[in-house]
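Excerpt of the complex: some chains, original placement.
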Amino acid sequence: MTSFIRSGQRAADQLRPVRLTRGFTIHAEGSVLVEFGQTRVLCTASVEEKVPPHKRGSGEGWVTAEYGMLPRATHTRGDREAARGKQSGRTQEIQRLIGRSLRAVFDLSALGERTIALDCDVLQADGGTRTAAITGAFVAAQDAVNLLLARGKLAASPIRGPVAAVSVGLVEGTPLLDLEYTEDVACGTDMNVVMTGEGHFVEVQGTAEGVPFTRAEMNELLRLAEKGISELIDAQRQALALPLGAG
Amino acid sequence: MTSFIRSGQRAADQLRPVRLTRGFTIHAEGSVLVEFGQTRVLCTASVEEKVPPHKRGSGEGWVTAEYGMLPRATHTRGDREAARGKQSGRTQEIQRLIGRSLRAVFDLSALGERTIALDCDVLQADGGTRTAAITGAFVAAQDAVNLLLARGKLAASPIRGPVAAVSVGLVEGTPLLDLEYTEDVACGTDMNVVMTGEGHFVEVQGTAEGVPFTRAEMNELLRLAEKGISELIDAQRQALALPLGAG
């Protein structure tokens, strides 16, 4: 097995440069631009003092997510989903994943009957948009919760701990961390992993695009993901340690 | 960790009774009723002598899948998606999974410029509809390919080997194989695994509905899945060994 050479001399187990810019827009309760290299996703957290029908009267809140991609976020222009009149299966799959991942670290009873809506819009895509979205959405959600705490709307945080996500994959047989677009296209197996700050799994979604993968390969991919997510959670902590507006 | 007691004295690592009835309907090139206990899915394989736009002129074929659930396949009646005017995110996610899983064992060049469309319609649901669908769709696809071979439309089979799927999960801390509906509702972690006859992974989709899961728990779940899928692939082989119409 020959080793795949990554662009920019990146090591196989190395993340792209990660940037989390808080307060990127002014209206949302939380607003974070997350960058994994050239992938840039704007994540906003909106607090709404109402819950969807299945939660009404339950005393519990809800956390939901929507995902979108600007038409020219990609190498060639894609259709605008609003113009086409429906969201693709891919979009729905991703926004369901983001919603589940964030709910995994929320105590919905402690949130009270309100909703945090996370909007993740890809401004520029270069692979890993869904994992960047989860990682950024957590920071936006934390900012929104901090605002609710500061305003006295919440007495204690409903967030149990951080959550972040990364992609891993086998490219020409080499296990790689945090695939960029050219690697994603070339990869035989692609896996998205979502983990908590304690190193437990929230989601594992592995797909063999080409040759099915072995248990040993899966173990190696999970090891890479654990390393990457641990670093992403550090990056979240550092971003949140700064005063808002300093990022 | 106390052990969860399953209905019908089923062991934690035991599949529900599996039945694969070939030739269940008469028009399709392949037509299989697959039953995992009370879950019943009708899988048909239709051969169409054309390919979608992205494959035209490529010399390659395509394998695609659609999934549906009859409104009263479930305990309470669900909306009919055709009446509501769109497929849910769940439906799209499942049919994308079935399509990818089947394509993983097909050599699309060897199929030639034709499409095999797999329709998986749930007549009765009791958990595991997507894994039953994949397992049954493979048998339907094999019957359709056999027909193309018998009619001289194909000189050699484009199928590289069998593929099957099963769900596993943690219910009250106990790892269980092939979850039925009541277990699925109660489960903390739910994982769908798709594997080939050689024991390699095509898809792994694990989700923590409640408490995030550990690496050790994941390993135990994958072990159960490997056992179950190996038995399902035996069941596929036995069903396909019978003359069509004998099932």
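We call the chains A and B, going by the order they appear; numbering starts again at 1 in every chain.
Everything below uses one rule, namely that a residue touches a chain if its C-beta (ideal position, glycine included) is under 8 Å from a C-beta of that chain, and two chains touch if they have at least 3 such contacts.
Every value quoted in this text rests on a predicted model; they were computed, and no experiment measured them.
Here 2 copies sit in place, and the number of copies making up the whole complex of this structure is 6.
Basically, only the chains that are shown with their structure count from here on.
Note: centroid distance chain A to chain B, computed from Cα atoms, is 29 Å.
Remark: chain A residues 86, 89-90, 92-93, 95-96, 100, 104, 191, 195-196, 198, 200-208, 211-215, 218, 222, 226 touch chain B in the complex.
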